[in-house]
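My questions will all concern the structure given below.
Complex shown without one protein chain; remaining protein chains in place.
In this document, chain identifiers A, B and C correspond to the written order of the chains, with residue numbering beginning at 1 in each.
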Amino acid sequence: MIREPLIFEISGEGKRGFRLPPLDIPVTINLLNEVPTREKVDGFPQVSETEIVRHFTRLSQTNYCVDIGFYPLGSCTMKYNPKINEKVAAMDSFVRTHPSVPLKFSQGNLEILKTTEELLSEITGMDAFTLQPAAGAQGELVGMLLIRAYLEDLGNPRKIVLIPDSAHGTNPSSAHLSGYTVQEIKSNERGTVDVNDLARMMSEDVAALMITNPNTLGIFEDEIKKIAGIVHSKGGLVYMDGANMNALVGHCRPGDMDVDVIHLNLHKTFSTPHGGGGPGSGPVGIKSILEPYLPVPLIERHGEGLHLNFNPSKKTIGRIRGFYGNFLVIVKALTYILSLGPQGLSEVAEIAVLNANYIRKNLEKDYHLKYDSPTLHECVFSDKFQKEHGVLNIDIAKRLIDFGMHPPTMSFPLIVHGALMVEPTETESKRDLDMFIAAMKTIAIEAKENPEVIKSAPHGSYVRRLDETKAARQPVLKWTPERTD
Amino acid sequence: MIREPLIFEISGEGKRGFRLPPLDIPVTINLLNEVPTREKVDGFPQVSETEIVRHFTRLSQTNYCVDIGFYPLGSCTMKYNPKINEKVAAMDSFVRTHPSVPLKFSQGNLEILKTTEELLSEITGMDAFTLQPAAGAQGELVGMLLIRAYLEDLGNPRKIVLIPDSAHGTNPSSAHLSGYTVQEIKSNERGTVDVNDLARMMSEDVAALMITNPNTLGIFEDEIKKIAGIVHSKGGLVYMDGANMNALVGHCRPGDMDVDVIHLNLHKTFSTPHGGGGPGSGPVGIKSILEPYLPVPLIERHGEGLHLNFNPSKKTIGRIRGFYGNFLVIVKALTYILSLGPQGLSEVAEIAVLNANYIRKNLEKDYHLKYDSPTLHECVFSDKFQKEHGVLNIDIAKRLIDFGMHPPTMSFPLIVHGALMVEPTETESKRDLDMFIAAMKTIAIEAKENPEVIKSAPHGSYVRRLDETKAARQPVLKWTPERTD
Amino acid sequence: MSYISLSDNDLKEMLTAIGITSIKELFNSIPADIKLNRDLNVPGPLTEVEVVAYFENLANKNLSLDVLSFLGAGAYSHVIPSVVDYLSQRGEFVSPYTPYQPEISQGTLQTAFEFQTLICQLTGLDIANASLYDGASGAAEAVLMAHRLRRRPKILVARSLHPQYRETIRTYVNNLHLNIIEIGYDESGCIDLEKLKGSMDEETSAVVFQSPNFFGSIEDIQKISEMAHQYSALSTAVIAEPVSLGILEAPGILGADIVTGEAQSFGIPLSFGGPYLGFMSCRKEFIRQFPGRIVGETHDVEGKRGYVLTLSTREQHIRRERATSNICTNQALCALRATMFLETLGQEGFRELAWQNLQKAHYAKGQLSQIKGISLKFNGNIFNEFVCEFPKPWEEIESILLEKKIIIGYGLENEFPELKNCAVICVTETHKKEDIDKLAAVLKEIT
Partner (left out) sequence: MSYISLSDNDLKEMLTAIGITSIKELFNSIPADIKLNRDLNVPGPLTEVEVVAYFENLANKNLSLDVLSFLGAGAYSHVIPSVVDYLSQRGEFVSPYTPYQPEISQGTLQTAFEFQTLICQLTGLDIANASLYDGASGAAEAVLMAHRLRRRPKILVARSLHPQYRETIRTYVNNLHLNIIEIGYDESGCIDLEKLKGSMDEETSAVVFQSPNFFGSIEDIQKISEMAHQYSALSTAVIAEPVSLGILEAPGILGADIVTGEAQSFGIPLSFGGPYLGFMSCRKEFIRQFPGRIVGETHDVEGKRGYVLTLSTREQHIRRERATSNICTNQALCALRATMFLETLGQEGFRELAWQNLQKAHYAKGQLSQIKGISLKFNGNIFNEFVCEFPKPWEEIESILLEKKIIIGYGLENEFPELKNCAVICVTETHKKEDIDKLAAVLKEIT
């Protein structure tokens, strides 16, 4: 296979990839006399359109993606991204609206935003939504800032946020960014929040509990109402990380579980593509007590029309980004919700849970399952059996690549050592599930019989196993002309 | 790599890839009582949208293409296909016009067609064009039918068409389809038409000479005016296969070479993509003596507006297809012509010829060149040197695949045994040319030192060398449910 | 804009390598007297922004927005699933040549194999090719093929075959001096079976008819085929609206020997008439005379399944003047779209599509036929088209409706002088009830 060079390595004076129409006004010279200017951006490449197209077409083919195959990356809900979403979001009028146009030029866009807020409220059972956060983590930050503002308003923002040890890394990070100290709650042997531990740790210093439900083990926190009760009883609030909403949609609603704040990941549950790392969208839903604190601007219905309120209340946490959210991502999510309708949405959770349990059932003899509680949309195996043969979860992951599949999540939950978090989603065919199961079974056998083949995997990819340590120890973070490679 | 099944093999009852809006009128039953109907199309697949997208995304990646790399398939002018062409041809108004709309609903489209006719006339030096032919071969048919109609009108359609032995297969086939007997003219030792042979064979039974210029060896027929003179002197006409127009555009014009009819391949010279085998477009240019015979309908300017003339003259050869030609392909070609402008077009030929000569110069010691005449946009090597080691042109071709490149043309010209017809086109980078040269040189060495590696090539492709004999001997031309595979 | 990829330096190095000082020298083989010593008189160069503006301006001249159209007559407006556009525009499908090198063309080849399979399933015949230019030239190829197979001078052609297809057949076979006999239609709009019977004899190579035909009427393929087979002539069915095959029995099952047609309905936009998609299928015993590219299944040296262009000894690049057709480049990308279209709709969706066309056309037919002054010209069974006769001159009807932003249909009197004030009206799944009701309401007003 031809190795694709960096674009800078094929640059050459005189090549052009694009031309602007000629300037149609008289040229004025010396416009920037007093300002330091430059003749050109040093190092910028010069290539032809042909070369651009080949560069990116070839590079694209070195990517694995949902459009190519099974992508059971746990917690990421890598479901199929419907193409109609893309088509709708590409409509001229959506793509071309400047965010600062007078309101009558954006009534359609505002209607999209407002409708999405309303539908997400219904889906989650919350009272109101803000669509501004650009991703889940920003949603967490907003959610925690809302809680902080609310508590501050009551006189004391408090100091501590409780987070289960199974939580995603953004939870503690966002809590910290909101000015809180994080205290970890232990999971019990069922893999859920230890209610006693919680009760013990809950105090009037605690601002909130951040809980994920179903949690990152795929287990439903069945004591959620009790948990919420404990938190509320001490004046704290319950934040729910809604990244796993795919397991619940249409079946139960966080709002009905006494949750006060939730963020969703539209790029997970609501099928907007992940783009190799974004853009996403992390709307935050709240109970009405938190409404005065919502970030600005608010979208409000005024009679027939819609309106942006930039100064709703002094209590607002303020602005958390430019403009109004990742609008085109929201358009895609709304397209998805409307395409599915009520039954379709509830079927999402059903089949997601079915697929995950089918995999679990088929692999639970081959891979260790630390917790035997029932799981919903995902389950977390570990490499415990394979480790005996020197095979770690990362090796299993790399070996899966040779079978043409994307590996599961390994970086968390931290409570499962050598985790392999498998989330198939609802869009997969039985054939894909069976191929995954077969590959995992083969790898389990290989681990015993031929562990080397796993530890040296992947064998067939565009690059083989990459030296991540070297990358971190001797960081090369950009191309420079001196390099020869 | 996962093998991609046939779609029929993953079909399953209950899967749906698309839904229509529900019927919004009252249903009438028994509408087709007297007519044989069926409940369903037996064998039609049932898959999900997810499966469709994966099926075709995966299949697409098994294709080599111009967007991926160098494609020196001689005579096919596999130049880069500009993406702006696609964008323009995708404009709603072009894509959605029904061909039978009242004329005032298609004035823009007709203007595109008329402008393209006019510009092609200027580019080729011909008097008029029809854009109807769907591809080069249909262009040839139309051209020959025009000649036949003209001669018939003069009293005698004549019997014979002369075609050089180096011609593309469609030339004799089209001549035959037009009712002519084909006689071959020999090429001389320079690789061009043997003028003496032509003079000897030319008679009043000969309707036309079909000549390709530059010919399929890439050699310009420098005696073209003399040749045309010989043909015209006996009342015959000269048909030029314009497939190689990429060598000439902006530098000389068939109309100025006394050519009477020419076809162009918009999917070659004018950058419209080949689509894995079409759609193309094969416009035919003519001198004015042939104008009364043009196929219907004609596009005519009437004052401000444009008009379709379905009954221009009794002499028309009639209709050769539905409607007016491969409109969207023509839109792309016009986009290309306007994008390049006069200098850009003439630069096309210059760089195409430069690139071809650069390759020729670099490989002429390694691969046999039967003719040493100067060549323009392509040159035809042969496997003569390699054959000594049992390596044929097809082996060299397959080995090139391992180097990440598309092989040259081998099926013609028939006068070069073991031909390797290399046409780089003007859009390639020196890096690509150099990689091709290096690969060819490596193969030349391998032929001597390790011929087996060539003969067993390709080694790294999705499938390895396929058994074409078996395919023809035991034809399996469709999937059937009985098969297990 | 130019698409050259050489840097200034590359250029110099290459000239040096070749041993010349100017590119001009490479053109020395072109005699001076035919060199063009001036710039071409062509506009441009235009940048992307300018070229888009140029075409937007032309697009606006089409005035086609917001019009409610009931045009069919060989080009049909149908829904196109979003995946078809999304997938078919991938560079890997758009930018390769004909798959001469199967090892690096499996995407194109396997898709074509699936296309052939789908066409066989639709037509009920044994083999199908990978595409032809369009329906009209497909009909012509079918006649040529039938003639090669039977070598008899007579071809019977239904007058109810699309007039453009009839004209194209005439052009293609003109120099064969065949006896093309047109067979009229009866009050059902179908081929006049009596006349057909009367014209059929041992001299006949084939009968060519369309179903549903140009008037929308569904032909009795069984009867026609029986009549043809009595003289071992070939029953050649042309399908211009293959969505009908979602509900009508496969023509091959009913006796057709060759089925050809236009598959624009399958995911190909109207595009002002092209590119469209010709298809053809036939009984397997005709394979040696079958025109066009065919893809077959085989295996590689390791036993892996793969697909190749096959039976190419029929084709021009091998057989030259004795080829079964001169076709080379066909309509591969359109066939790809059709394959995606049919596979996305699937068995259920395709059935539903056909059913909705049938229902809506009949609803419209019912509504229109109740309007005073308007009559149904024919009484045959229809699928999604039918012919109305109006009480006023067609031109008047047409222009009044245009003012109401309706294109009511395809006027017949130019091509069928006997059908004065008649038009073919096409109703598909894309028409909403309110569209049909609007048409009826407007017509009621003006007739």
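Here, contacts are C-beta pairs under 8 Å (C-beta built on N, C-alpha and C of every residue); 3 or more make two chains touch, one makes a residue touch a chain.
What you are looking at is a predicted structure, and each value in this text was computed from that prediction instead of being measured.
The chain not shown here makes contact, within the complete complex, with A, B, C.
Residue-wise, the contact with the chain that is not shown comes from A:S339, picked out of A:N188, A:S203 or A:S339.
Per the touch definition above, the residue from A:P164, A:G236 or A:P407 contacting the chain not shown is A:P407. Interface residues of subunit B with the unshown chain, by the touch rule above, are 12-16, 18-21, 46-51, 53, 57, 82-84, 86-87.
Along subunit C, the points of touch with the absent chain fall at residues 48-49, 79, 81-82, 86, 90.
Simple rule for what comes next: only the chains that are shown with their structure count from here on.
For the pair subunit B and subunit C, the distance between C-alpha centroids works out to 20 Å.
Between subunit A and subunit B, the centres computed from C-alpha atoms are 47 Å apart. Within subunit C, residues 1-7, 10-11, 45, 47-48, 83, 86, 91-92 each touch two or more of the remaining chains. Each of the following residues of subunit A touches two or more other chains: 48-51, 53, 57, 82-83.
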